[in-house]
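After this line comes chain A, so read on.
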Amino acid sequence: MKKRILVCLTAAMLLAASLTGCGGGSSDVIKIGLTVPLSGDRASEGSYASNAAAIVEQEINDAGGVLGKQIKIEIQDSLGTDVGATNAYLKLAADDDVVAIIGPDNSNDNIAIAGSAESAQILTTGQGSSPTLQTTCEESEWMFQLRACDSTLCAALMDYAYNEVGAKSFTIIHDTETASTDQANLFKNAIEELGGTVDDVISYTSGTKDFTAQLTQAAENDSDALVMACLYTEAAIIIQQTRDMGIDKPVFGSNAFGDPIAIDLAGDAINDVYSVTAWVPNTPNPLGAAFSQKYTETYDEDCAKAAAQVRDHVYVICEAIKNAGTTDRAAVRDAMLELTDYEGAITTYDCSRRGNCGLGGLIVQVQNQVPTIIKEITTG
Partner candidate 1 sequence: MIVQLLVSGIAVGIVYGLIAMGMVLIFRAVGIMNFAQGDFLMFGGYFAYTFNQMLGLNIVLSLILASLCMGVIGVIFMRTSYWALRGAQAKAIIVSAMGASIVLKEGARLIWGSIPLSLDKVKEGSVTVAGATIQWQYVAIIGIALLLMLLVYLLLEKTFVGNILQATAQDQYMSSLVGIPVIVSIGLTFFLSAALTGICGGLLAPIFFLSNTMGATAGSKAFAAIVIGGFGSVPGAIIGGLIVGLVEQFGGAYISSTYQLVLIYVVLIAFLMFRPRGLFKEKIQEKA
Partner candidate 2 sequence: MNAFANAEKKPKLVLVDVCKNFGGVTAAQDIQLEIYSGEVVGLIGPNGAGKTTLINLITGVYPVSRGKILFDGREITHQPTYKRALEGIGRTFQHPHLLDRCDVLTNGITGSDMAARKRGIQKVDLAKELPRLLACAGLEGINLSDPVSKLAYGQQKLLEVVRVLLSQPQILLLDEPAAGLNNREAEYVSALIQYATEKGIGVLLIEHSMELVMSVCDRITVLNFGTQIATGTPEQIQSNPEVIRAYLGGGDSDAEN
C-alpha cells in the first residue's frame, strides 16, 4: 500500500514541477525561437541545428550581442510532427521576449506553422525549400523562406544534365514525402521543357529501406540517367543498392545526396553523383568556411546544411533587429523586408521576395567522398 501512495505522490510532484517550469522572462535578453525535431524520425536534423545554435549564440554574444543586449536561442522540440511543431511554435510565440522564430527544415511543419504565424504576428523564417512553402510565404505577412527554392535549383541541375552531361532520357525515383514529391515534379517539368524524355516516375513510401523493387523497375527502362529525390538516410541506402545492383548510369540527386550525412553512410557508392544543394562543408564562401571549420572543431563532425542554415537564419534576424533598432515584432519584420543583399554563410539573401530568398545554389559532384562544386547558379 505504501508503494501505491509513493507513486501517486511522485506523479503529483512531477506535475507541480512542470507547471512552474514555464513562463517568466527577463527583459534584458533578446530571444530567438527555434523549433526543430529533437526526437522522432528526423532527430538528426535537430541535433545539427541545436549544435549550430550554441556556436552562433556564443559568436554573437562575444561580439557584443545585438542592440547592446545578449541574445538567447530558445529551442523547442517539434517532435517530428506538424501538431508538435505548432505547439512548440505557439509556446515560443507566447514568450514576449522572443522577437523572431526559426521554423524546422520540413515543409509540412512550416506550412502548419504559417497559419499560427498570422495569428501570433511574429517574424518567422522557414528552412523548407519546396515551392509549396514559397507560395505560402509569399501570401503570408510574417513568414519568410530564407532559402533558395527548389524550382530554380532543380531546373538548373536538369539543364546541366541535359546539355553538359548529355543525358536525354531519365527515370525519376522519389520519396512520397512533401519536399521530395515537389522536387520530383520540378525535375519532370524541367526535363520536358528541355526536350528530354521521362521514361518513368517511381515513388516509394518514406521509411522504405529496401529499394530492390524500385531499382529493378528503373533498370528495365534503360534510361540515360537516374534522377532521385530522397531524404538523407534513404539517399545513402538507395545509391548503395543502385551501385550494388550494377546500375552504373549517372545519378542526379536532390540536396540530400550532397550532404555529409549521406556521404559518410553511403561510402564510395555515392562517388560521382551529381546533386544541387545550397551548402557544402568545404565552401569557398569565406563566412561559410569559417563557420564550417569552427563547427568541425567543436563537434568533430562535418557541418551539415541543417547547421549552416540555422547560422544564416540567426544572423539575418540579428541584422534585421539591428536595422530596426528595436525588439518590436512588427518593426523587426519591416526591417527584414529591407534586407535585399545580405551576405550569409550559405549564400546572399534578398528578403524582400518573402519566398525563395536565397539567391545562390551550387551544382555539386561527390568526388571520392568530397562534395566538389562544379557550377554556381543564381536564382536571381
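One rule holds in what follows: contacts are C-beta pairs under 8 Å (C-beta built on N, C-alpha and C of every residue); 3 or more make two chains touch, one makes a residue touch a chain; residues count from 1.
Quick note on selection: all candidates are chains of the complex that A comes from, given by their letters.
Predicted model, so just to flag it, every value in this text is computed and none were measured.
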From 1 or 2, the one in contact with chain A within this complex:
1
In the complex formed with candidate 1, which residues of chain A make contact?
39-41, 43-44, 46-47, 176, 202-205, 207-210, 212-214, 216-217, 219-220, 232-233, 236-237, 240-241, 244-246, 261, 265, 267, 301
